[in-house]
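Every protein chain except one is present and positioned as in the full complex.
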Amino acid sequence: MTFLLRRALFYLITLWAAITANFLLPRLLPGDPVQAMITKLGGRLNSDAMASLYILFGLDEKKSIWAQYVDYWGALARGDLGLSFTFFPTPVADVLAQSLPWTLGLVGVTTVIAFLLGTLLGVYAGWKRGSWLDNLIPVTTFLSSIPYFWLGLIAISVFSVTFPLLPASGGYAAGLVPEWSGEFVGSVLEHAVLPGITIVISSVAGWILGMRNMMVTVTAEDYVLVARAKGLSRRRIMFAYAARNAVLPSISGFALSLGFIVGGALLVEMVFSYPGLGYVLFQGIGAKDYPLMQGVFLVITLAVLVANLLADVGYLLLDPRTRREG
Amino acid sequence: MSPVLEIRSLSVDYGSLRAVHDVSLSLGAGEVLGLAGESGSGKSTLAYAATRLLQPPGRVPSGEVLFKGQDLLALSERQLRELRWTEIAIVFQGAMNALNPVISVGAQIDDVLRAHRPAMTRAARAGRGRELLSLVGIPVDRLSSYPHQLSGGMRQRVMIAMALALEPEIVIMDEPTTALDVVVQRQILGQLMRLRETLGFSVVFITHDISLLVEFSDRIAIMYGGRVVEEAPAAEIYRAARHPYSQGLLGSFPALRGPRRELRGIPGSPPDLRSMPSGCPFHPRCASALDVCGERMPSLEPVDGRRVACWLEGARGAVQITPQSTG
Partner (left out) sequence: MNFKTRLGLGILAFFTLLAVIGPWIAPYDPSAMSDDLLSPPSGAHWFGTTTTGQDIFSQVLVGTRGVMVVGLVCGVLATLLSIVVGVTAGFLGGAADEALSALSNVFLVIPALPLIIIVASMLPSADTVLIAAVISLTAWAWGARVLRAQTLSLRRRDFVEAARASGERTWRIIVFEVLPNLTAVIASGFVGTVIFAVMLQITLSFVGVVSLSTWNWGTVLFWAQSNQALGQGAWWWFVPAGLCIALLGTALALVNFGIDEYANPRLRKVRA
């Protein structure tokens, strides 16, 4: 239990660091972002909106940095992340709320699939050393060196342009209204295939390799030899003795992989114009929409931290040694 | 009485290195055979090869291992798996690594029962698990413990309990007490021997600590450089070992009683498998080496109810020399 508490504490600290970074960045870097924003938006900002901008991004000479910091936290607590330029006058929070489910769905499902598939393949590759599966490794390495977005571009080129099988963009067919109908859900699934496969193919190699290497190390351990001497079935040895131990580093390393995968997924969304956080971020870049970009950063950080916490819970369940007290 | 296990002319190679040369040993029913030697003498390799547990690149180029008449080396994987643990069990060094760290001790015993006694119900298996733990003196509630929660001595007892789960004919013990302190060592070995009397299995006891063998085994085979150099009843070896290496080993530990004598080690170090000396592998370290020792390998000859591989035997004269003794 202390293990979990320590991890949760760490995540809170990280969240605090991210929020503070968000607070400091516009104030540390040269130039006055608020002025730039006001100029850009001209008269469309009312005084409330301007005040909000100052709280979020500006250097208010009348207040101390600490007071501004406190105000910033206040704004966040109210759910006020400012107004987005690109989607003016929609508040950033609303934009995020709309796009978050799409990203969660896409990234969530594909990460789980890639993890399961990659780990399973890694188990077989590591168990049967020297078999043909080992030859898969250079292939998967090549695949994982391909930038996610480029793979997405190729996928579109092949499966949407050359052979019009699957849609090239969007989360669902234009003209459909989001609702729980068969038609809508079907369209969503259809639009999710290409982006989903792109993410899975790009990320699976890492899992395969990590698992394979650990399997190789673990199968040389004494307890696997004992399991063989006991005459257990090959399957039992492979899974309950070898894989069960070999998977632990993959889970504890989930944190690191996730940051990378999320980055890649954002790009895939951009390429496919998939209505998630990535696409939103992309649109914000062009317009230098700082409120939006910072909002996306915070939400993504939060999501990554939650996912890490879940992975930690998983680790706790799988490795009895972490349940040691103290 | 025919031996329960018979190893005939077994050799083991690691790549191009020969780790075990043409070893022949037999194990009688209910007997304790001690296998002694320094690290690298091939004793563990021999046992693993005999039970087909060698890791690559180890291979067995020649020899037979007869268990009740069947050659283990010739069996199919499935036939071998049926024999494993039900007839031949191994007790490994119970160090942290011999038990799977992520599943409970009870589950690891249960594994064995599930694999070989498919007819047993879960309740029956749990009952057997508790029975086995109490057999080796571990509190029954420890069935649900994980290996890291047990002390070294308890882990070793668990290994023994696991080995006896299916009441095998042969228990091979590979350095079973090396990782433990002396007091615990005694307790465990004592327990094991008592169990042997009750259940009647044979034991192959592999260790570098010859003092343990002298106390606990019926016969002792001493290995050096991948060969058996002497084999005799334990009492005989203790009283009057014939091979200079055996004498060296015995002289290396002090006796508890009797007159004090000077402790002698054996000068030099075990041979490198990659550059074995010519002739008898021990001759560079032997105080009584003859010229012939460096030229030709002495064969293992039966002498006075024991077997010795040493040219000195011939030189003593007062012994029976079989026609093939000029090997």
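Labels for the chains are A and B, by order of writing; each one numbers its residues from 1.
Just so we're on the same page, a residue touches a chain if its C-beta (ideal position, glycine included) is under 8 Å from a C-beta of that chain, and two chains touch if they have at least 3 such contacts.
Every value quoted in this text rests on a predicted model; they were computed, and no experiment measured them.
**Student:** Please pick, from A:L5, A:L29, A:A77 or A:V177, the residue that touches the omitted chain in the full complex.
**Tutor:** Candidates A:L5, A:L29, A:A77 or A:V177; residue touching the omitted chain: A:L29.
**Student:** Tell me which residue among A:A97, A:L165, A:I285 or A:V313 touches the hidden chain in the full complex.
**Tutor:** A:I285
**Student:** For the chain not shown, which residue from A:L96, A:I156 or A:I251 touches it across the whole complex?
**Tutor:** Of all options in A:L96, A:I156 or A:I251, contact with the hidden chain holds for A:I156.
**Student:** Where does subunit A touch the missing chain, residue by residue?
**Tutor:** Contact residues on subunit A toward the absent chain are 10-11, 13-14, 17-18, 21, 25-26, 29-31, 33, 129-130, 134, 138, 141-142, 144-147, 149-150, 153-154, 156-157, 161, 168, 213, 216-217, 220, 255-256, 259, 262-263, 266-267, 270-271, 281-282, 285-286, 288, 290, 293-294, 296-297, 300-301, 304-305, 308.
By our rule, only the chains that are shown with their structure count from here on.
**Student:** Report the inter-chain centroid distance for subunit A and subunit B in whole angstrom, where each centroid is the mean of the CA atoms.
**Tutor:** Here the centre of subunit B sits 55 Å away from the centre of subunit A.
**Student:** Any idea which subunit A residues touch subunit B in the complex?
**Tutor:** 220-223, 225-233, 236, 240-241, 244-245, 248, 318-321, 324
**Student:** Considering the complex alone, what residue numbers of subunit B touch subunit A?
**Tutor:** 51, 53, 55, 80-86, 89-90, 92-93, 95, 97-104, 111-112, 115-116, 146, 148, 162
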